[in-house]
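Shown here: the complex without one of its protein chains, the others still in place.
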Amino acid sequence: MNYFKSIYNSAWRILIIVAVLLQVSLMPLDFLFNLRGLEWYKTLDLIISVLYFLDLIVNILRYRGIKSHAFLKDVYWDTYSSSKFFVTDLLAILPYAVMFSNPVFQLFRLFKWVRVIRTTRYFQIRNLRYSTGISVGLLWIGAFLFSHWFACIWIQIHGMEASLTKVDNYVRALYYTVTTLTSVGYGDVVPHGNAEMLYNIFLQFIGVGFLALLVGNVVSIFTRKDPAEQRFLENMEKLRALIHYQHISKDLEHRISDYFTYERKQKLGYDETELMEALPFGLRNELQLEFKKNIIKDIPLFESVDDHFVRDIAQYLSPKILTPGNYLFRIGDSASSMFFVQKGSLKVLSADESKQLTLLKKGDFMGEIALFKKTTRTATVKSVGYSDLYELQKKEFDKVLKMYPEIAEKIRLKSKSRQERYM
Amino acid sequence: MNYFKSIYNSAWRILIIVAVLLQVSLMPLDFLFNLRGLEWYKTLDLIISVLYFLDLIVNILRYRGIKSHAFLKDVYWDTYSSSKFFVTDLLAILPYAVMFSNPVFQLFRLFKWVRVIRTTRYFQIRNLRYSTGISVGLLWIGAFLFSHWFACIWIQIHGMEASLTKVDNYVRALYYTVTTLTSVGYGDVVPHGNAEMLYNIFLQFIGVGFLALLVGNVVSIFTRKDPAEQRFLENMEKLRALIHYQHISKDLEHRISDYFTYERKQKLGYDETELMEALPFGLRNELQLEFKKNIIKDIPLFESVDDHFVRDIAQYLSPKILTPGNYLFRIGDSASSMFFVQKGSLKVLSADESKQLTLLKKGDFMGEIALFKKTTRTATVKSVGYSDLYELQKKEFDKVLKMYPEIAEKIRLKSKSRQERYM
Amino acid sequence: MNYFKSIYNSAWRILIIVAVLLQVSLMPLDFLFNLRGLEWYKTLDLIISVLYFLDLIVNILRYRGIKSHAFLKDVYWDTYSSSKFFVTDLLAILPYAVMFSNPVFQLFRLFKWVRVIRTTRYFQIRNLRYSTGISVGLLWIGAFLFSHWFACIWIQIHGMEASLTKVDNYVRALYYTVTTLTSVGYGDVVPHGNAEMLYNIFLQFIGVGFLALLVGNVVSIFTRKDPAEQRFLENMEKLRALIHYQHISKDLEHRISDYFTYERKQKLGYDETELMEALPFGLRNELQLEFKKNIIKDIPLFESVDDHFVRDIAQYLSPKILTPGNYLFRIGDSASSMFFVQKGSLKVLSADESKQLTLLKKGDFMGEIALFKKTTRTATVKSVGYSDLYELQKKEFDKVLKMYPEIAEKIRLKSKSRQERYM
Partner (left out) sequence: MNYFKSIYNSAWRILIIVAVLLQVSLMPLDFLFNLRGLEWYKTLDLIISVLYFLDLIVNILRYRGIKSHAFLKDVYWDTYSSSKFFVTDLLAILPYAVMFSNPVFQLFRLFKWVRVIRTTRYFQIRNLRYSTGISVGLLWIGAFLFSHWFACIWIQIHGMEASLTKVDNYVRALYYTVTTLTSVGYGDVVPHGNAEMLYNIFLQFIGVGFLALLVGNVVSIFTRKDPAEQRFLENMEKLRALIHYQHISKDLEHRISDYFTYERKQKLGYDETELMEALPFGLRNELQLEFKKNIIKDIPLFESVDDHFVRDIAQYLSPKILTPGNYLFRIGDSASSMFFVQKGSLKVLSADESKQLTLLKKGDFMGEIALFKKTTRTATVKSVGYSDLYELQKKEFDKVLKMYPEIAEKIRLKSKSRQERYM
């Protein structure tokens, strides 16, 4: 997908939204103050008509383009599929002259509202990161638009007050409407007569519903948390409960909360396996490759291997975290896997831990003899701070290496030279 | 179950609800303005009495009918079981003359309210699709009815204002009540004297409770989502979190979100197995059959098979989705199942993928030799766009075919002719 | 636990609550209107003092009683354990004369409030069924008490209006306070001067907090549902989603929703195993026995067995539901368990289902030969309506019967006579 094309596409969609919002806002003012007599309104309306027409063309073209890609057709069927949307869009751009001949025809333009909803949904799905922001924004735009429309209806019912200018009348009506909808109700502007009172009762019920909707929305935003954040909070909650019930030394408490903080900061806080389970085999494989490709490429051992090998080995690397001072393994432990340092540093120690043989850093690997023969660890490895590693089990490595004998040989040589270094 | 009978049944229930609502709304007005002196009110009351009487008859008949069906009796025991409901219904249609002799007897009619609640519940269960709509509708009707009653009580306490007509008095009281209940409180109509103030305090507390109830309801509606939609949102949320923590190419991100969109649009988004687990064996079997019957009938291989075979094979078909470009299998893979294309298209390719042997579409099947002998795949099959397939494992197929030897023979012949076509 | 003792206990607790509520309500009025000059207030205060004193005695006695039962001491440690509660109770019943000498000493009586909270909690745990009702009741009592206190403080700040009686002043203050707390705010009574305005600002914030608390409470009550009801709703929701995505015949849809309705009506909707998992072995066993004891006793086969047998067999009976028309088993199925009819009726049919051999009802049992020898079913059994059965597997039955050889013999004889009846 072309990046610039995507930018143009988004810009166009936003332009149409702005046009629709402008139209929808001006429409009731036109009914009240007969804006269609003004030159600027005529020009604006013409521009909007042209935009709507262009949008219709764009949509048809986009739909055609999608249609030619068999597999995308299924996905975007809704963007312009049913003739229903086509008809509403067509009605929304009725010839300019027709629209102006009778103000009621202007109402057809409201059909274009459907486009705003569809576009918002499109943006929410495409720009996942900002979807909460889009929800909140939409809520406020909706609240303002409704207030505006209700204010205009109020002017229609109440009539204009002659002593005030048009702008004053409008602001007063908006003030009255918002005061009612938010249930503030100062009482300096109040309804008189049955019609006004009944409209007011209607407005109050709407206001209560709006409030309930808003609260419901905010509550659902509150509960829709970043999974990693949520996991962090849950873990802290558990720790808090534990402290409440049992005595734990301050030091251990701090070390545990440090660990959870670390887990959240790093990629580790978010467990991608859950997402992977929701994907079919093909996509899952690609996603896994995407993560580990760079890690594997960074490992000197695999410097010049081909992509097929990387793809095959990637799925067998399992992540492992060490907290400060933790042992990865000690001399004499039975060995059945090798490790790749992804982050942090680890000390390689002699049997009595008195001598530091070497320090392993990002890109280093260790324990590789375990992949070639049944053996025990010949050194002790201890993490300095937090360390992220990838572990590769002998049995899985064997499966892959069977298909790439030349790489197997290379690793065997490299590991030999390293062994001689500090054994 | 007769469809027309169901329509008549629903219409009757709605008619009774309308009658009850009318009655309940007019009752307090009768107390205030002595409507019983008016001819139209008398007539209406008589009609309602007759309707209530007919409803009693209908309920008794319905109950009798249900009673004769042993197994339904358990289920609908509540619709007219206990004599409690019978007595309240009977009181609600006390002879017309008795009702009119003393206004207090009219209050017995409120017993009929129980019927509205039971009917609403009936509709919610029967018309699952609209149950949220029914909830919201009920909430608003309830809110209006309560406001109406409280307004009438207010008139009773406050007295009529002589300078205003009856209608004006009522609208003013309703306006005052709604203003209080929604906590808008303009202050142009305020209580005077202790009685009015105490009633007002009561109203305000009711109003706050109503608000809390409304919000609670809206929140619970917000959280009660279509399982498929919910699954889609959760998946997108996970994807969003992943993007936040780790770099993923825009292309892969789009392909994943395309997949989730596809999954929701198709039946796949909703996993029926969860429902099936809640059902006892008999119903589960029938439901499964209902889904797959048409699929199996559409497959040319099973054109003239009998229903027993379809029923038996249905439970062994497991669904499988392929994303665009995915391989179903490649030449040389070991083969132990056959596939039925339910949707989409797949290319059958030669060993080096240079030649397209054929294109499989809805109703086509492949890999059927795997059902008859231990073999490997003799072609490569790759999905063009998204494809939905059903897989049938050899071991399960064997179980069924043992019972239907003549169908086994037919499939063996068909598959042979196909193999010759492109092998 | 003695039932009457429990009634007296509850009555006493409620009496104390009423006394505390009365005290707490009158206390601010005493400060404002100097009620201590009135004879009835003096008498009431004396009675309350005596009640508090008696309550102290009762609590000490109860605590003593609990102490003597080693195992209850742990559980009710909190009801009167710490000396903290003892001291507050003691302060609350400071000698009558001391209390009256200085109004500030009256405030010690507020300590008694702790007792109300503890008692409410006690009732919520003991009367589980009404705990939601108690919560809501408490919320409203709390709301009224707070309004009352804030109203009294308002009078203190604002001063009494000379033109009005004491009662009028109080009602007006209460009206003003409630109007503010519920955020209605008519504006006919407004604060003047900085002190009143600041108090008012404080009240408004309290009001908003109260509203939030109320909504939070209502939402949590809304979400706290009867597990059986919740299970029913979830199942219906799943069914609704299924209908939305896939075509299902109206008939099957109704049969499924009938099943869920049945499941909720019967005990079946609630799965007690979940509760059992939360219990330690001893209690779990007793609970299981409680359920099935009567069922087993009702079965003629076990008429005169001893309690030990019932206890041992109870844990091996597993429930089974049949929908209308379902087969329990057919002639020729391999047999390894017997069944006890708990509810409903089942037809015993001949091989071709043309002849109904007998009809099984509550208390009947069938398939018992399966418990004594490896065999196949010799009849077909089909459920008429919904049926609830208990199943007993041969292997578990054998375990129990080994310990009760005389009962084994009795069942063998009974089952023989039945076989002869319709075989």
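The chains carry the letters A, B and C, assigned in the order they are written, with residues numbered from 1 in each.
Rule of thumb we're sticking to: a contact is a pair of C-beta atoms (placed from the backbone, for glycine too) under 8 Å apart; a residue touches a chain by one contact, two chains touch by 3 or more.
Everything numeric in this text was worked out from a predicted model, so none of it was measured.
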Which residue, C:S10, C:S25 or C:N217, contacts the hidden chain when the whole complex is considered?
-> C:N217
Hey, which of C:S147, C:S183, C:Q342 or C:S383 is the one touching the hidden chain?
-> C:S183
For the chain left off this view, which of A:L35, A:I206, A:L239 or A:M276 is in contact with it?
-> A:L239
Residue ranges of chain C at the interface with the undisplayed chain | 1, 3, 70-75, 77-78, 125-126, 128-129, 131, 180, 183-187, 190-191, 194, 197-198, 200-201, 204-205, 207-209, 211-213, 215-217, 219-220, 224, 226-228, 267, 269-270, 272, 274-275, 278-283, 286-287, 290-291
List the chain B residues touching the unshown chain?
-> 183-187, 215, 219
Could you please point out the chain A residues that touch the chain left off the display?
-> 140, 143-144, 147, 167-168, 171-172, 174-175, 178-179, 182-188, 211, 214-215, 217-219, 221-223, 235-246, 248-252, 254-262, 265-266, 321-326, 345, 384-386
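By definition in this document, only the chains that are shown with their structure count from here on.
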Give me the fewest steps it takes to get from chain A to chain C if each step has to go to a chain it touches.
-> 1
Degrees of rotation, nearest 5, to put the Cα trace of chain B on chain C?
-> 90
Centroid-based (C-alpha) most distant chain relative to chain C = A
Mind checking chain A against chain B and telling me if their interface is mostly the same residue numbers on each side, over half, or mostly different?
-> different
List the centre-to-centre spacing of chain A and chain C in whole Å, with centres computed as mean CA coordinates.
-> 42
Please report how many Å separate the Cα centroid of chain A from that of chain B, as a whole number.
-> 30
Where in chain A do residues touch two or more other chains at once?
-> 183-187, 215, 219
